[in-house]
Structure formats: structure tokens, C-alpha cells
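A single protein chain has been removed from this complex, and every other one stays in its place.
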Amino acid sequence: MSAPQPYVGLALHAVVSLAIALGMVGVAAWMRYRAKRPPQVRYETYECGEEPFGTARARIPVGFYLIALLFLLFDVEAAFLFPWVRELGNLGILAFWEMVIFLGILLLGWFYALRKGDLRWIR
Amino acid sequence: MFEVTFREKTGLQTEVLELNMGPQHPATHGVMRIRVWLDGEVIQKAEVIIGYLHRGTEKIAEHRSYYRFLPWTDRMDYLAPLSNNLGYVLAVEKLLGVEAPPRAQYLRVILAELSRITSHLVWLGTHTLDLGAMTPFFYTFREREKILELLEEVSGQRMNNAYMRIGGLMADLPRGWTDSLRAFLENFKKELREWHALLTKNDIFVARTRDVGILRPEDAISLGVTGPVLRASGVGRDLRKDDPYLVYGEFSFDVPVGERGDVYDRYLVRMEEMHQSVRIIEQALDQLPGGPVLLEDFKIVPPPKSRVYTGMEELIHHFKLVTEGFLPPEGEVYAAVEGPKGELGYYIVSDGSANPWRLRVRPPSFINLQVLEHILPGHLIADLVAIVGSIDPVFGEVDR
Partner (left out) sequence: MILQTGVRIGVVFGVLITIVAYMTLAERKVSAWMQDRYGPNRVGPRGLLQPFADVLKLLLKEDITPRHVDRWLYTLAPAMIVIFALTAFSVIPFHPSFVIADIPVAVLFLLAAASMDTYGLILAGWASHSKYPLLGGLRSAAQVISYELPVALSFASVVVLTGSFSLLDIQDFQHRYVWLLIPNILGFVIHLVAAFAETNRAPFDLPEAESELVGGYHTEYASMRWALFFLGEYLNMAVAASVITVLYLGGWYGPFQPGFWWFFLKVAAILFLYLWVRFTFPRFRYDQLMNLCWKVLIPLGLVNLIWVTALRLWLF
């Protein structure tokens, strides 16, 4: 089996997934019931039965951004980890200690974030 | 840290999101509406808006004779109709200066405790459902259905029984009813143990309810809170003990009291109350005396149909009671019972006519509901449903 072969299968699968998902939306749009003269209130935003007020385009609380930043940090770390875990068998003890130090620094960073209160949700 | 100093330095604030929960919301227990102002997910301010179920019950009472108002009381706290019946008939009996026969008093205790259990069962089911545990809801409603069937055997109705009468009860028990009640109680004790196993030590449940929505005892008293919510805050006031009505003085039972006044304590208090209710019912069944269940005073109580058909005097009494009703003395009375949700009181002003001049209900959940605006700020939205559930409001009673 040549190298690109599995990727052809992958691409084919992805295309079929796309077709199925969009197809469902399409079929639903084609088959759906259409009200003749729908009451306009049906198309209002849901506000528990009251008239909608205010805007939903409010500024988002800063906590969510902090989570995103932390996630980025740890995700990049995961990206660094993967080549190492793959090649660990060939690299030996030195690589192990190197990674222990790397993870140690990361844990230190995690501890810093913890102490600073970034992992607290209610502030 | 960073966030706090950043805020202090720049004065920048995250925008406050105004959110409307209810009346069409799955966790507001009826038609309550809460407007909350959110900073992120933290509630800064809450405003409870009520009145969606207002039916003018108190005004209606002024245009009904004392008898004909009785079924309206069922529809206030529709989860425990018999407790409402009880409060009303006790108030009218106090006005008239009569007392129900002993057997009726014992049966009233049994029925009131049964309705306390049904009310707490609905609370337990919906409260845990709000917290995301779906299964206890079905267990509690199954048990509640068994009680409703027992009540149906007695009164002919599952809910809105209207079974109590001024001067007693509508009818005596059907044959074999006490045995089926005892069988139910035996099984119910097992169920209670099962629910304790399912929830009381469940880490997620405890995490969701411990130290959430703390109501301090002094706040609880100054807000006029009663019932399990007050007792969970550490104030052991229970009318059944402190101001015994009916025959409550003759039973031994405990009044569970909480320590911290949080949602978990309210849960524990209500669970224990169900257990104590079972104890009371069992004692009442053991001591249940014989005799009539309704007074023989035909000026107040309509005479039985067989005697109406045969006796002249009874026919006249019946005619007077049905067309006009009885005429109580002038005066004011207040009688209260310990309902499932707190002190359920009826205040009647009589001007000597056949209708009350003014009837005022002291609805426990209406008064308990006002704690929400005090304890909600600072909590997350997820706590809102837990706290509302633990207050256990019933909107038939709040809005009347």
C-alpha cells in the first residue's frame, strides 16, 4: 500500500461526511412544513415568553478569554509533547529527564496560574 | 489578581447582561418570572415578578358563604390541598366556637401529614430535576401517586379533595383504608432510605447544594420566613410543637433543624420531615378513636340526606344552610396551621352575615419567596435554580 493511499480514503470519507451533513439540511429544507400565514411572533427570539429586551451581542466576560489563553498555553505544550512521546523509545533516558524538566516547568506555570487565581471561575 | 487590578486601574467593566427567566422557563416552578442582571455568570441583582396566576381568591371569599368557599382553598397550594382545607376550617370553627369530634381530629392529622408528604415529594422530585438528576423525579412521583390514590379512596378526588368540613370531615374512612395506609408507610420508609442513598452522600449533589444560598437566621426571622426554610436556618419554630392545634400535642415527633441554612440543609430538613410525618401518622393510626367524624349541630353542619327526606326540622336546616349558609358571630379570628411550606394562616373578619366580610390568607410560599432577592446576588445562574427549588414556592398560593 503506497503512502498516500490511506489519505485518499480519508479525503473520500470527509467528502461523504460533508455531503451527508449538508444533504440532511437540504432534505429538511425541502420536506419541511411551511405555514401559510405564520404569526410573526413565531420568529421572535426566545425570552421565556416575554418580549425580548436588551441585546445578546453583549461584551463577553473576561473569564472566557483567560480560559482561552490558558488553553493555548497548554495546547502548545501538548504539541511539543507529541514528537517526544513518539520517539521516546529511540531517545533513551536523557530525553526522559529533559521532558521531566519541561513538564516540571509547566507544572510550575500551572501552579503560578493557580496561585494568581486564574483557575478560579467566580471572581 | 490580574483581572482585579486591571479593573481597578482602568475602571473597565464587563457589560452587565440582563436576562429574563420565566414565566416560560423549565425551572421556575410554575409561572414565576425572575429578571436577573448578570456579570458573566454571576448574578448581581435579581427581581422576582409575580402575579401571573392571580385569581382573586380572597375577594371571591367575600361573595361566597363559608361553606361554598371551601373548595377554593384547595386550589391555592394545589400540592397540599388538605392542609389548606384544614387551615380554613380551623379558622371558621374558631369563629363559631366549635370543635370537631375526636375521630375527625385524628383523621385530620393523618390527612394533613399525608399532604405534607405529597408536597415534599413534589419538591424533592422537581428540585433534583432542576439540579440535573432526572431519576428521583420519577421515584417521588410514583410514591406521590400512591398517596393520591389513598386520598382518592377517601375523598373521591386525587387532588383538590375538599374533604374537610366545618365541624369535621365529609365522610368516614372506607373499609380497609388504614391497612393500605400502613402498608404504604412501611414501603415508604424503605423508599426514603433509598433516596437518601441516592442523594444525601452524592458528591455532586452535595457540591451543588452545600453552602449555596445561605439564609442567616436573623434574616430569615426579619423576612418572616416560616416552615422548612426557616428551620433549615436554625430556628426551630414549628406550630405543631409551639402552638399545638388539633391533637398534635399527643404525639411524639422531632422538629428537624438545620445548622447552616443552605440549600443542603433545606434538603435534609424536608427529608427528615417526611420521616417525622410517617411517625406521626403511625401514632395517630394506633390511637385512632371511634365515633362520628362530623358534628351533630345542624345549625352549622348540613344534616344527613336520609334525615332531610324524613324530618321537617332537618329539611329546614338544610334549606337554610344551602340557600344562605350559617350566620357566625361578629368578630375577627386568625388560625394557622403548619403547612408543608410554612405557617399557613387564615384571617377572617365576620360582620355577622353569611359571607366573610374579609378573608385574608397568609400564604407561606409568598412570604418565603421574598428571600430570593436577598440571597441570589453573588451566586451563579446554576445556583439560581437550586435556590428557587429549595424555597419550594407554589404559585397557586403566591398569586392566589
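Going in written order, the chains are labelled A and B, and every chain counts its residues from 1.
Everything below uses one rule, namely that contacts are C-beta pairs under 8 Å (C-beta built on N, C-alpha and C of every residue); 3 or more make two chains touch, one makes a residue touch a chain.
Note that the structure is predicted; figures quoted are calculated from it, not measured.
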item: Omitted chain's touching partners, listed by label; value: A, B
item: Absent-chain interface as seen on chain B, which is shown; value: 17, 19, 25-27, 41, 128-135, 137-139, 142, 198, 202, 204-205, 207-208, 380-385
item: Residues from chain A at the interface with the omitted partner, ascending; value: 5-10, 12-14, 16-18, 20-22, 24-25, 27-29, 31-35, 38, 42-48, 52, 54, 56-58, 60, 64, 67-68, 70-71, 74-75, 78, 81-82, 85-86, 88-89, 92-93, 96, 99-100, 103, 106-107, 110, 114, 119-122
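Criterion: only the chains that are shown with their structure count from here on.
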item: Rounded Å distance between chain A and chain B, as computed from the means of their C-alpha atoms; value: 47
